[in-house]
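Right, one structure below, let's go through it.
Removed from the display is one protein chain of the complex; every other protein chain stays in position.
We call the chains A and B, going by the order they appear; numbering starts again at 1 in every chain.
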Amino acid sequence: MLGLIASDIFWNAAAAGTVAALAASLVGYFVVLRAHAFAGEALTDICFAGSAGSALAGFNPLIGMLAFSLSAALGLGALSSRARGRDVETGMALSMATGLGVLFVSLYAHHSASHATAGMNLLFGSILSVRPAEIRLMLVCAFLALAALGAISRPLLFATLDPVSARARGLPVTLLSISFMLILAVAVAMCVLTIGALLALSLLVAPPAAALRVARRPASAMALSAVLGLIVVWGGLLASFIGPWRHPPIGFSVSTSASMAYFIAYALGKRRRKRGGGEGRHPSRETESEGKAE
Amino acid sequence: MLDLLRYPFMRNALITGSIVAVLAGAIGYFIVARSLTFAAHAIPNIGFAGAAGAVLTGILPVYGFFAFALAAAVGIGLVGKRARERDIVVAVLMTFALGLGFLFLSLYAGYAQRVYGILFGSILGISVGNVVVTGVAAAVAMGLLLAIYRPLLFCTVDPQAAAARGLPVATISALFLSVAALAISLSAQVMGALLVFTLMVGPAATANRLTRRPGRAILTAALLGLAYVWLGIGAAAISGRLPVSFMVSAIAFAVYLPVRIWARPRRRPGSASMSPRGAGAPDAPAEEEGCSAS
Partner (left out) sequence: MQEETGCVAVLEKASVRLGGRLIQESMTFTVEEGEFLAVLGPNGAGKTTLLRLLLGLIEPSSGSVSVFGAPPRRGNSRIGYVPQFRDVDAGISIRARDIVRLGLDGHRWGPGLPSRKREAAIDEVLEEVGALDLAEASLGELSGGERQRVLVAQALLTNPRLLLLDEPLASLDLAREAEIVGLVARLRRTRKTAVLLVTHDVNPMLSEIDGVLFMANGRCAKGPIAEVVTSAALSGLYGSPVEVVEALGKLFVVGAPI
């Protein structure tokens, strides 16, 4: 079993997973802060449609995913930022993308039985079949996305925590929003490639959400998120490769580790709040909470 | 098309589809009104894990689906109101459940075909037994919904005044979520877990733009859903290759998009006497405000 670790398959998967984890956990920090979980979910389904379309047309799935998700991101970012009503629109867009994905997979699976399992791969990830060329492409994309994120991180943080003041200060809030969605599209594509469309959201959202329950300052929360993301992916890979049970699929291991990390952080955070350890919430101008004593 | 009705599978699919379409229209109105759009997407994904587990243990998938969907609905209700936190918890729970479903799937290769059906929906797999179960369960769900209709509307629109009037807001919320989980489980037989959302939300979202009265909106949603399902099942049966869930989703989306873009709220009768609503007026309608008044 340990011999498996020496194999190329493992190291390819580990490389892909590491890139995805870093991109996801850092971008995911803002996803949680901006309450864009649903938009992230929509993008995973859009990537699903893109990869299924690519499979049908014979392209590299990553190209298809990026094409679909980047275009969709432009639309999502340009949508007005009001929270109300946006959920329904996002949901409908998500459904359409999923529908297309279902269509493509069905048409693809009609060719042969092996294609049916290929369809499953699109949904649940194919990290084991990632080739070095794809890893190089992933590296480039992740680098560009993270560099862009770094460049806009301070104005983006400002615009996220206090959009009203940010706008008053002259920040191009809509442009920032669109830029972020494009970065998110790239990060989501990484996750979908490695652990599949259905599970990608866990890598994107769980490590940062866990980090935010424990750390409050942006820098420490982002760092913790990245660390957690790496632990979750590597833990998942190792559990699947050398685990004593029948090797569970990697998608399952990674998403379960991510969920566990979040549940643990949730419990820790709750206990801390019970002991009256000050405000356990990230300082931000949230909309009014219910039932406050007045 | 009419000679297709000779086949039992067609009749079963049409009857089941009609029943769930009507139920989905009614439930969908409240899902949109209560901002449960993300939950409506997450609940069927969690139900999928239950269905996959059920297949593994030899139980009818729809029972497993409903068990998990109900647990998810109750859990989501318990998590609380703050939308942002709720979305994260729902997202993590959803991916955890999906991972579980994937694990179940991987434990026994060769039943991928059935799981495929659970995710993508099918018109072939509906037996007379399914029809009976659907009919009975839908009748129960509809009865419950009718019974709590007025209090549910009150709690949805104005929870504080409803509480002051003595209504058990939390209980009604839990009841509705349970009924919604049932409706989603029944609809997933035809639409599949991935796309059942479109049937739940699409017709209701469209109806909301076409009429102002709650009763009419529900009726419109039910009729739209019925039309979509009949057209979708017909198209899927005739083509033989196109999945029914895709057809229904595509039609739902195709109707929603133009309605969303072009249907504007009609001018109110006698609105000439109303105060002008300029961009700077603090009196502007709520949907233009970025944050709620404190």
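Just so it is clear, a residue touches a chain if its C-beta (ideal position, glycine included) is under 8 Å from a C-beta of that chain, and two chains touch if they have at least 3 such contacts.
Keep in mind that this is a model prediction, so the values were computed, not measured.
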| item | value |
| --- | --- |
| Among B:L78, B:L124 or B:A147, the residue in touch with the chain that has been omitted | B:A147 |
| Residue of B:A54, B:L70, B:L167 or B:A180 touching the missing chain in the full complex | B:L167 |
| Touching the absent chain when the full complex is considered, from A:A14, A:A42, A:M65 or A:V88 | A:V88 |
| Touch residues of chain B, complete complex, unshown partner | 29, 32-33, 35, 146-151, 153-154, 156-167, 205, 207-209, 211-214, 216-217, 265, 268-271, 273-275, 277, 281-287, 289, 292-294 |
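Going forward, only the chains that are shown with their structure count from here on.
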| item | value |
| --- | --- |
| CA centroid of chain A to CA centroid of chain B, Å | 25 |
| Residue ranges of chain B in contact with chain A within the complex | 32, 35, 37-38, 40-41, 45, 81-84, 87-96, 98-100, 102-103, 105-107, 112-113, 116, 119-120, 192, 194-195, 197-198, 201-202, 205, 241-243, 245-246, 249-250, 252-253, 256-257, 260, 287-288, 290-292, 294 |
| Residue numbers on chain A that touch chain B, as the complex places them | 32, 35, 37-38, 40-41, 81-85, 87-92, 94-96, 98-100, 102-103, 105-107, 109-110, 116-117, 119-120, 123-124, 163-164, 196, 198-199, 201-202, 205-206, 209, 246, 248-249, 251-252, 255-256, 258-259, 262-263, 266, 285-290 |
